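Here we show just some of the chains, and they stay where they sit in the whole.
We call the chains A, B and C, going by the order they appear; numbering starts again at 1 in every chain.
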Amino acid sequence: MGRNFLAGSINMDLLSIFGVILAFIAVLGGNFIEGGEVSSLFNLPALVIVVGGTLGAAILQTSLRNMKRAFSIFSWVFVPPAQDFEEAVNRVISWSMTARREGLLGLESIADNEEEYFSRKGLQLLVDGTEPESIRRIMEVDLYVKEDHDLRGSRFFECMGGYAPTIGIIGAVMGLIHVMRNLADPAQLGAGIATAFVATIYGVGLANLFLLPISNKLKSVVQEQFHYREMLIEGIVAIAEGENPRSIEVKLQGYLNH
Amino acid sequence: MGRNFLAGSINMDLLSIFGVILAFIAVLGGNFIEGGEVSSLFNLPALVIVVGGTLGAAILQTSLRNMKRAFSIFSWVFVPPAQDFEEAVNRVISWSMTARREGLLGLESIADNEEEYFSRKGLQLLVDGTEPESIRRIMEVDLYVKEDHDLRGSRFFECMGGYAPTIGIIGAVMGLIHVMRNLADPAQLGAGIATAFVATIYGVGLANLFLLPISNKLKSVVQEQFHYREMLIEGIVAIAEGENPRSIEVKLQGYLNH
Amino acid sequence: MGRNFLAGSINMDLLSIFGVILAFIAVLGGNFIEGGEVSSLFNLPALVIVVGGTLGAAILQTSLRNMKRAFSIFSWVFVPPAQDFEEAVNRVISWSMTARREGLLGLESIADNEEEYFSRKGLQLLVDGTEPESIRRIMEVDLYVKEDHDLRGSRFFECMGGYAPTIGIIGAVMGLIHVMRNLADPAQLGAGIATAFVATIYGVGLANLFLLPISNKLKSVVQEQFHYREMLIEGIVAIAEGENPRSIEVKLQGYLNH
């Protein structure tokens, strides 16, 4: 991530932004074509109930640490961390060539200059002369702990996406209870029911157009990172085992289709 | 847990309390803005049906032992057991240094003074000179049995969260049956339907604003504890294998991001 | 089980009975407070459709053997098989002491008098001088096959709990079709709709107040038995490996929190 950032190429995911805009335009546009007024889709009580209730339920269930992680990885939806598998394979191969030429200690200066946390940790273990199997075990703990932590962050949005529609129903039913007093007067009844229904739209829309896709996107980014790091571990362990650069290349190429 | 408690710093999870309050205010506030009366949200028959039915179903399905556990871990929602991973890593390293200096028997007095059950058990196994692989197997049985027991406790709330909305529907339909006698009189019909709908709100609200978030919070705390104890096992086994403190530190650091 | 039965202490699970009664009272009591007549909750056609349809679907899907098992383990809901983990640990330790004193053949008379099938099988394998690893493999097949069989029994109630609500909907819709002929006459329409709704209550109530909790309770008992037998296997294999009673006690104590 740092690597790419320094290189000046922020890896903006225009597709995600386009997705949000498309969904927004489609729903409002459909309403417009139908002749519906946008104002009829705004309703403060419904907004308070759905957004407040959903946030409340999500906050009750999430620890501070996981919520912080959720906010810090939220940006990945639009600016995913750059993971250039091809470049990483080349990097690992160049490390293995340095190790061949200069021994594992030759990787010391590379380790010091490496910006990415995960690669740096692996290089330092190589420089320390750690056993291949120990490197694998140590880095895999790191791999799984990080994945678990990030998945919990993405679950913050998933759980909000699960609560929003049902809390939308609470809002709608509360609205309906309110209008039931006017059951004999169809004109007022209609307006009341319309207002009540807005809470359903807020709940279902929030969940299906924003929260759930965001959570799924984040999960997918986390898995991508998992495979990227898995490949790094594979490569670093192979260097520790003294495999030759050509054989490491063959081994890592399988990750490239990824 | 004991450790922190003695230190006087109860680890109050203010976030959880804020979550409950936020959800409560949002739902009642939304109703208030809309002009609904709070009194229209109170309905004794609906309360009896939803709370009694949900509790009845949950009690039928849960053994006494699991229900007791559910109540005893309930407090974790607001006062989660303190699990300071960083402090625990330091503790394990200091044990490993004592073991280096004074041999495993040097840990005897530390074991006797250790308040936390899981650490004490591990230290005693070290002092007894148990084989590393035996320590791992013995402590892992403990780890899994405890996790399983706590997860069953958290499932008490999860199952109530599953039953509440459907029992809310039972209450609503029973209310509707009751009002169907007044189908010809819209004024009375409206009031009747409103009352019937309250059962739905009770069921869905109880589940989504309290029971399910509580169950998910508890599950998350239990998993955190699992990782904490996993790290302790890793460290104690490493001491038994005679690894040096520096290498144990590298090994356990992967858990710190957790 | 036999052990406890002989000892005269039937392990009645009063909690389960209380759960059923609580749910029943809550639902009928709520209806009563509301002023609904109990008679309006009784409807023969709805009962025939929901109970007959649910049973029919469940019978179509279950083999005779699994259905028999479902009925034979049903009693566990109210009289769960006694599994005193503490007593079992003591029993295993006393076996290991006998084996130390008199050799494995000394367990012969204990095996002959053992009433519980699983313990007896393990003791006989010990007396036959079977290899520890063979004992483990042979008893684990037994363990998994029994667990699988019992879980299928509990699934009979789970699948009925899955079908009942949807078949309740079939009953309700059939009732609604019937009353649609009276759409112009609100008085008759109301009575008709009320009758139709009763099928929904039967379906949802049967599933959520009885069938699903029963199935979950049975699953929980089966898992408890699984852990109990797992502990027995662990202990018997340890005896076969000639471990000393003290070390067996440490090993099995992890199961006690269970």
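As a convention for this text, a residue touches a chain if its C-beta (ideal position, glycine included) is under 8 Å from a C-beta of that chain, and two chains touch if they have at least 3 such contacts.
Since the structure is predicted, the reported quantities are computational estimates derived from the model, not experimental observations.
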Practice prompt. Could you work out how many identical chains the complete complex has, if 3 are displayed?
Written response: 5
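Criterion: only the chains that are shown with their structure count from here on.
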Worksheet item: subunit B and subunit A are one sequence twice: same or different residues at the contact, by the over-half rule?
Response: different
Worksheet item: Between subunit A and subunit B, what is the separation of their C-alpha centroids in Å?
Response: 25
Fill in: Interface residues, subunit B side, partner subunit C - complex
44-49, 51-53, 55-64, 66-67, 125, 134, 137-139, 141-142, 145-146, 148-149, 152, 159, 163, 166-167, 169-171, 173-178, 180-184, 195
Worksheet, complete the sentence: Residue positions on subunit C within touch of subunit B in the complex are 13, 15-16, 18-27, 29-31, 33-36, 40-41, 77, 80, 165, 186-187, 189-191, 193-194, 197-198, 200-201, 204-205, 207-210, 212-214, 216-217, 220-221, 224, 227, 234, 247, 250-251, 254-255, 257-258
